Structures are given as C-alpha cells and as structure tokens.
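Mind having a look at this structure? Questions to follow.
Every protein chain but one is kept in place in this view of the complex.
This part shows chain A:
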Amino acid sequence: MGGVRALLPLIPGVIPFGLLTGVMAINMGMSPGTTMGMTLLFYSGSAQMVALQLLHNGVLPMAIVVTALVINLRFIMYSASLAPHLHALPRRWTWPVSYMLSDQSYALCTLKLSSGELGRFAHHYYAGTAVSMWLCWQVSVLAGVYVGASIPETWSLGFAIPLSFLALLVPGIRNAASLGAAVVGGAIAVLAVNMPYNLGLVTASIGGVVAGLLIESARKSPLTTTLARDIEGEAP
C-alpha cells in the first residue's frame, strides 16, 4: 500500500495527460471503443499520442508501428533496471507487472529498489505504484473520451504534460553526472526535433546517457576526485 500512497501525488500530473489523450482520439474521429482498446493495448501515453498524430497525418501503418516502438525503447532499459528485483517472482506476477511498467512507477521505484530499503516486500511496493498508475491512466483516458471536445483550447492543458515530466526530472538530479545527462539529453532533443521518425528523442536519450557516463568516469578517477570536490564547493 506504500506504493499506492507514493503514486498519489503524481495523479494530478497524469490525469490531464490521460484526459488529453482521450479528447484527442475522439476529436480525430475514433470511436470510444477503439480509443479504449488502443489505450489498453498500448498503455503508453507518449506512444499513443504520437500514433494518433501520425494516423491523423495519414502516415503508413508500418512507420507508425516503428515510431511507437522506438519511443517505447526506454522500457527495455527500465526492464533491465528492475529485473534484479522482479525476475525471481512467478510469471503470474512478472507478466502483469511488466505490462503495467510505466515511467511513473519506474521513477518512483528505481531508487527505493536499488537502495534495498523496502526489504522483502519490495515487489508489493512496486506493484502498488504500477496498479494504481494503470487504473488512474485508464480512468482518465475514459473520462477524456466522454468529456470530448468540451475542454476549451484556451486552458492550454497540453502544457501539463511537460510539467509533469519536469516534476519527475528535477528531484532525480542528484549529482553532476545526472545533471549533465539531463542538460545534454534536453539540448540534443531541442536541436534534433526535426529528425524523421521521432529519432530525435532516442538520439537525445543516448547522448544524455553517454554524457552522464563520461562525467561519472571523469569524477571517479582519483586525480580529479579532490579537484571535483573543490569545484563542487564553489558551484552556485
């Protein structure tokens, strides 16, 4: 239940995104049934948004599949990161909780799982965040489907999406290496925004990870350790 409680503060960031996804799908002429089927199958807001956008633009189905899967490549990395804590569970656990793996539940659990502070019931904590996130997402898309076009454009609700990612990002920056990863990832994403098939996001993510690794190695080597500490002390 600790996991459910941990997720609650994220819900206000999720609801607008879910609503928006439902509203967008309906506005593009999709039936409520198709929209919810898509939501259940994908369970991935960003992939769903991009797929809707590309469907609207009449892009080939194959290109839509590739784009959506590329956007979801990050789940392989999440899966690898959570695997040490989940792999020993039976399949009736691993398959459902893998399906319900999301950015939010990963962000909430990754640090707590690796620190070991949750002990024997770590997977219950993770499952709590995963199930409540899943429910929250399905319900808010469904609400969006029925609210439909009645949300006025002037509310700029779309801005809630980057804001909710920002609220996850900032507390996660704990050292120079993760700051470097964020700065480089963000900068490449801004510069590469026009790359085809949304490859900008993947390029930026890889660039950010490489930057983080380089900074980490630079600071770990014994010669620079004291130097880095001095610099850190002077940073504003």
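Definition applied: contacts are C-beta pairs under 8 Å (C-beta built on N, C-alpha and C of every residue); 3 or more make two chains touch, one makes a residue touch a chain; residues count from 1.
Please note the rule applied: contacts and distances are computed from a predicted model.
Student: UniProt protein name for the omitted subunit, picking from "ABC transport system ATP-binding protein", "Acyl-CoA/acyl-ACP dehydrogenase", "Branched-chain amino acid ABC transporter" or "Spore germination protein KB"?
Tutor: UniProt lists the chain that is not shown as "Branched-chain amino acid ABC transporter".
Student: Just to verify: which one of A:26, A:113 or A:188 makes contact with the chain not shown?
Tutor: In the full complex, the listed residue that touches the missing chain is A:188.
Student: Could you tell which one of A:99, A:121 or A:146 touches the chain left off the display?
Tutor: Of the listed residues, the one touching the omitted chain is A:99.
Student: Who touches the missing chain here, A:2, A:148 or A:162?
Tutor: A:162
Student: Touching residues of chain A against the unshown chain: what are they?
Tutor: Touching the missing chain: residues 9-10, 12-13, 34, 37-38, 40-44, 46-47, 51, 55, 61, 64-65, 68-69, 72-84, 86-87, 94-95, 98-99, 101, 103, 106-107, 110, 154, 156, 159-173, 177-179, 181-190, 193-194, 200-201, 204-209, 211-213, 216.
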